[in-house]
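For reference, the structure discussed in these notes is given below.
Removed: one protein chain of the complex. Kept in place: all other protein chains.
Residue numbering begins at 1 within each chain, and the chains themselves are lettered A, B and C in the order written.
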């Protein structure tokens, strides 16, 4: 698997390293997105989030999305990482780094990837409440577009 | 001037520090944009870029834009830095870090700020060619909206 | 006399053949397992979902809104699931 392939990891995400990995002398624009655990969502306190994935399927889906983003937006570089396990408030659960000649493509690709990851990639979050409560998050929408 | 105020600086931009400065337990989304010097633009080789500014006016304009972005996009944090002097190929000339509860606002604010900075803030770049040639860049459009 | 069936035709599956279905997140919590074993005589993805819902009634609603994957790919509701398939039920995702 190439070094640029998406990764699921249990340690902390290093955004600075991802930016360095997408750097290019042909790039005028570099975007790093970090999705972080909020301490409060819709008025409910969160102690931490816990993530799990269908790992081989998630890695394959992320690789497919990365390749599509590289082509669709003419990117020069693209790195995707997603945490698994417990992610404390303030820590990053997902990171996307993109580079392109111009900023529109770098921004659009990072946003597009986040939309697709949240809609299609088999990764799930569990809310860990301050009282020890656990709740898996399953939006109403169907994954994969099948009714 | 508050620590969150925009800065013009002659040393390297530290994107990681800017992200740390916009971090918040209420943030679910953090975006860092780095505009970097391209080695080639429209087929012409660039050795480096050199930036200058009407410094007090540029800092005031950036502060006004930052305050407007904070309000318009409901940001939790926003930092802006722009280099002055010579910026080598691959180095960042401008950095914007935003944080918000949700990603749409964090992305939109960073894009909006870059549009406004490029259109209105009195900063100029000079292309330094490999043969020692220099050329100030002045787009056809008028600054400040005055014909 | 010995009858040799055509080599290309596999023997019919016993209805007690066990299919192993990977479960995740709320489905695994509801079923109290990450790997559900089901008697499986063959059928479609939609039929598999019905069989899982019958085996784990507490997860029926979440099963009905789940997709089915074989290997690393989602499959359509009318696609057939081979007996030895690497099958997973994919409840609505929430990564990011």
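One rule holds in what follows: contacts are C-beta pairs under 8 Å (C-beta built on N, C-alpha and C of every residue); 3 or more make two chains touch, one makes a residue touch a chain.
On a predicted model such as this, the values are computed, not experimentally measured, just so you know.
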- Touch list for the missing chain, restricted to displayed chains, reads B
- Query: Thinking of the whole complex, not just what is shown, which of B:76, B:100 or B:117 touches the missing chain?
  - Reply: B:117
- On chain B, the omitted chain is touched by residues 35, 51-54, 56-58, 60-61, 82, 93-94, 114, 117-126, 136-147
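The working rule: only the chains that are shown with their structure count from here on.
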- Geometric centre: closest chain by C-alpha means: A
- Task: With chain centres taken as the means of their Cα atoms, state the distance from chain A to chain B in Å.
- Result: 25
- Whole-Å gap between the CA centroids of chain B and chain C: 53
- Would you give the residues of chain C that are in contact with at least 2 other chains, written as numbers and ranges? none
- Residues of chain B that touch at least two other chains are none
